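Yeah, one chain of the complex is gone here, protein chain that is, but the others are all in their spots.
Each chain carries a letter (A, B and C) given by its place in the written order, and its residues are counted from 1.
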Amino acid sequence: GTTKKSVADDDAGAHASHAKADPHAPTKKGLTVAFLPKQVNNPYFTVADKGGEQALKQLGSSYKEVGPNSATDTSGQVSYVNTLTQQQVDGIAVSAQDPGALCTALKQAMKNGIKVVTYDSDTNTGCRDVFVSQAGAEALGRSQVQLLGRQLGYKGEIAILSAAQTATNQNTWIGFMKDELKKPRYKDMKLVTTAYGNDDAQQSFQQTQGLLQEHPRLAGIISPTTVGIKAAAQYLSGSKYKGKVRLTGLGTPDDMRRYVKNGTVDAFELWDPAKLGALAAHASVALSSGQITGRRGETFEAGSLGTFTLGDKGVIDLGAPTVFDRDNIDRYRF
Amino acid sequence: MTDSALVRAVRWDTVVGALLLVLLLLSFAFVDGFGNALNLSFLIGSTLPVALIALPMTLLVVSGEIDLSVASTAGLSGAVMGALWNAGMAIETIIPLCLLLGVVCGLVNGLLVTRLGLPSLAVTIGTMAAYRGIAQIVLGSDAVTDFPGRYLDFAAGRIGGSFVPYALPPFLVLLAVAVLVLHATPFGRSLFAIGANEEAARFAGIRVKRHKLWLFTATGLLASATGIFWALHYASARYDNATGLELSVVAAVLLGGISFDGGRGTLGGAVAGVFLLGALQNVMSLLNVSAQSQIVVTGILLVASVLGPRLARRIAAARTARAVRAATALPHAS
Amino acid sequence: MTVTGRTPAPTVEPGTAAETRLLDRVFRLRELAILAVLLVMVAVTQADNPEFLSAQGVKDLLLNATILVLVASGQALVVITRNVDLSVGSVLGLTAFAAGDFLQGGGNALVAVLLAVALGIGCGLLNGALVSLGRVPALVVTLGTLYIVRGADSIWVGSRQITASDLPDAFTDFGSGGLSAVPYLALIALAVLVATAYYLRNFGGGRELYALGSHPEAARLAGIPVRRRVLAAYVACGALTGLAGALYLARFGNVDSSTGSGYELTVVSAVVVGGVAFTGGSGSVYGAALGALLLTTVGSVLPALGASSVWVLAINGVLLVLAIAVDRIVALRVARALKKRSAPHRRDLRHD
């Protein structure tokens, strides 16, 4: 059979034959943009979607949020895409649980004139117009390693505690982390294993325990997921490893405040999810207004966020993540 | 005589059928976007996996057993299908192999239950984890999406512009076969006896173990067929495909009036239950009912499904008792 | 017709007392088999990884088991009556959040625990009332309440979450602290477990739970207040789940609207592995607790052995199947050996 990659490229090629973008087209009002997160009731997505809501309000369009109750209910997410297609919304901003599973439904939606923006977690390239990336995947992956390296003095065994084994964004970041670790500066740092906590507090907890038992000389853990880092921090803070094993990764300031203050965690990072949502909203409206079509080099205005340029394969980068530590954490609430 | 007609009329499977009908009629009339062909095909397509597994599951439950590993079997055959496809095997060879794998999974369950006499609930909770785990080992974090278009179209497409997915007619054939098997063959008769009183069935010369083994095998086969359908329908083969499907199947089958004590229920009821839940979810999404509220509604429906007939029966019984009392009171009034 | 034959020897023959003791041992062996599997597993792991049974390691093992032990004991009570409570996962999530919400608002820790227990009792009452008054299949009803409680919880909680920083330090410290390697939480669980087991064995109410699970119709004829007992079992299960919810909060510190979802399957596995039959009337809470310990230990053993996360799930499942199969084979073997030994007496041992 053929390989997955070549098909994805075919799709991208087909996609490139759209109408031309007009950066000066007027911004349409009265649109309906639906946000479809991986999971409703997930605090991270709630903040992101709230950002989208505010942006849409300022743009004079309306917002709605639908989504499955569980982050692994892929068929539920597909059903929601279908429902939104039925309801003829103007744009869908979706964080895909699965890069492939949503494709058929999203293409169906695009065929019906709906603009599709992915945010936070992408689908295959051909199944959406643009992807709003929470910071360049490369920057995110490398910066977490850099962060931990600094805390460890570039020495010792480290491990990664990820979410699901299938999470696209996690895997991309981990790829860049491994690449970063190849640099000579990290020759004394060794990645011993990658564990998966499935974004479940209890499982992440047990995986952390296991990591520490199996690798008694473990010096640091990177957990590029908000659930994972929180569970790991809670375990460390109640164990003898507190303050001895360094932990960093992606977390929200509200979750991590206690652990930063009690010395379990020195520093971690994250983008501002509200901005991510807002940018997705702007991108969606820009698509509907014809200001962009998803091709490399197109630019659009995103209100107070500034001007953004589309990169390769229709990817829009939010910018560098913020590093939180004891000094600045109290300035952030989310 | 009238009371039994009444009691027969309030048999739960007929009630579920009627409810489904009412729901469909009301939705056609009052819910925007429900009645068009696209939505109906979505609805049927997303309900088919549950319906497909519900067929053998109903037979299994009637005979007093249960198989909770179905979703994992589906996931496993999807994963193996993906892995083999990646390895370059022809899809025409892969599909029979995957079906064979399903048969093996079912056989393992069946042998553990019949040869060792273990409770099927316990066994299949175990194999549920085992099969899913094997799927994870086989496919890891890959998501295979590039299956041949012909097959994808079959699983996701519909006949012409109508609402009928290509996969519906084959399902209807299977349904007819299952109905005949359960309700009109000696085999089906035996299942009811086994479920209601296994010992009496043995004394009547029914080969209890062999029957059960057949059922587990058939369940495995159809579960893997579902897994293949799922992977093609969503154009994504991942190890965690169809996670949680077993609970949907169990809920739908229960809603259809199949007693988990064994020995009672009809396939019509089970299938009506499946489509009632499917249609209800579709309608509620179209009406912008949140995922959380949908869950509550599902729960209430389940509780009502058992309380309802009971109340009806009690009322009917009270009424006939009163009638009889009135009849007997007169001649003995002296 | 009145025929008088020579009457057979009355009362208990001398051989039976010893036979009975053996029989008793076999019944207890169900639990012994699990214990053996558990010990072997721990020993192997310890040999491979000396860190496993360090003070921290033991503490972690016990802590991991605590919450499952509590919920599984509650579930065992219900299963013994030939019912089931699938809503435990939802109730756990709800009570944990409620306790956290209360503590977050500056409430007293003890009151928070009581609140969680009370809420659990409320849910137990709901389940018990539906099952016992409506006399409807527990599986359906509690699957329904699983959805209802989870849905209501999600609506109430929304995207809020409780994090450890919202909780009083004393509370979370209690959750991870202990007397050397024995965590406080494990002590609580142990106390509850022993009390429950003693009640089941030695009090009329407890025996009646077994009776009505063994044969509901006979229980009715024997004048056992079936509804009240079933209700009580559900309430106890709810209370234990509520307690577990509070302890979950203390232990993990992080609770949101999806806490505990899918937990029911783990609980049911623990109960089944522990030898509590779903047909009611047999098994013990000790068995359920051992089952819980086994499951959580498997969960800790694999990472400690360095098994890749990819393998964990599969090995977990295979171990589970093996555990029940071995348990069963041992029971059958012993039964057969016993039968042969007691050949001169007719009494047969058949428990399945």
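Here, contacts are C-beta pairs under 8 Å (C-beta built on N, C-alpha and C of every residue); 3 or more make two chains touch, one makes a residue touch a chain.
In the analysis below, contacts and distances are computed from a predicted model.
Chemist: Suppose you had to identify the omitted chain by its UniProt name; would it be "Sugar ABC transporter ATP-binding protein", "Na+/H+ antiporter subunit E", "cytochrome-c oxidase" or "Acyl-CoA dehydrogenase"?
Modeler: When "Sugar ABC transporter ATP-binding protein", "Na+/H+ antiporter subunit E", "cytochrome-c oxidase" or "Acyl-CoA dehydrogenase" are compared with UniProt, the left-out chain turns out to be "Sugar ABC transporter ATP-binding protein".
Chemist: Relative to the complete complex, which of the depicted chains are touched by the chain excluded from display?
Modeler: B, C
Chemist: Given that one chain is not shown, which residue among C:57, C:128, C:253 or C:281 touches it?
Modeler: C:281
Chemist: Can you tell me which of C:170, C:191, C:222 or C:332 touches the chain that was removed from the display?
Modeler: Touching the chain that is not displayed is residue C:222.
Chemist: Using the definition of touch stated at the top, determine which of B:24, B:57 or B:206 touches the missing chain.
Modeler: Result: among the candidates, B:206 touches the missing chain.
Chemist: Out of B:100, B:196, B:289 or B:304, point to the residue that touches the absent chain in the complete complex.
Modeler: B:196
Chemist: Residues on subunit B that touch the omitted chain in the whole complex?
Modeler: Considering the whole complex, subunit B reaches the absent chain at 1, 3-4, 180, 184-186, 189-190, 192-193, 196-197, 199-207, 263-264, 320-321, 324-325, 328-329, 332.
Chemist: Just checking the interface: what residues of subunit C touch the absent partner chain?
Modeler: 1-13, 16, 19-20, 23-24, 202-204, 207-208, 210-211, 213-215, 217-225, 280-282, 339-340, 342-343, 345-351
Keep this in mind: only the chains that are shown with their structure count from here on.
Chemist: Find the geometric centre of each of subunit B and subunit C from their Cα atoms only, then give the gap between the two centres in Å, rounded to an integer.
Modeler: Here subunit B and subunit C have centroids separated by 29 Å.
Chemist: From the C-alpha centre of subunit A to that of subunit C, how far is it in Å?
Modeler: Those two chain centres are 39 Å apart.
Chemist: Taking the mean of the CA coordinates per chain, how far is subunit A from subunit B in Å?
Modeler: About 36 Å, centre to centre.
Chemist: Counting only residues that touch at least 2 other chains, which ones in subunit C make the list?
Modeler: Correct list: 154, 310.
Chemist: Among the residues of subunit A, pick out those that touch two or more other chains and give their numbers.
Modeler: Each of 40-41, 69-70, 165 in subunit A touches at least two other chains.
Chemist: Under the stated contact criterion, what part of subunit A meets subunit C in this complex?
Modeler: Listed in rising order, the residues of subunit A that touch subunit C are 39-43, 45-46, 69-70, 165, 193-196, 201-202, 205-207, 209-214, 216, 230-231, 234, 237-241, 254-255, 257-259, 261.
Chemist: Quick one: which bits of subunit B touch subunit A in the complex? Just the residue numbers, please.
Modeler: Residues in contact with subunit A: 32-34, 36, 38-39, 42, 46, 49, 85-86, 88-91, 136, 140-141, 143-148, 152, 156, 230, 233-236, 238-244, 281-282, 285-286, 288, 290-292, 295.
Chemist: Using the touch definition up top, name the residues of subunit C that touch subunit A in the complex.
Modeler: 49, 51-52, 56-57, 60, 64, 154, 157-161, 163-165, 172-173, 175-177, 252-254, 256-259, 261, 299-300, 302-306, 308-310
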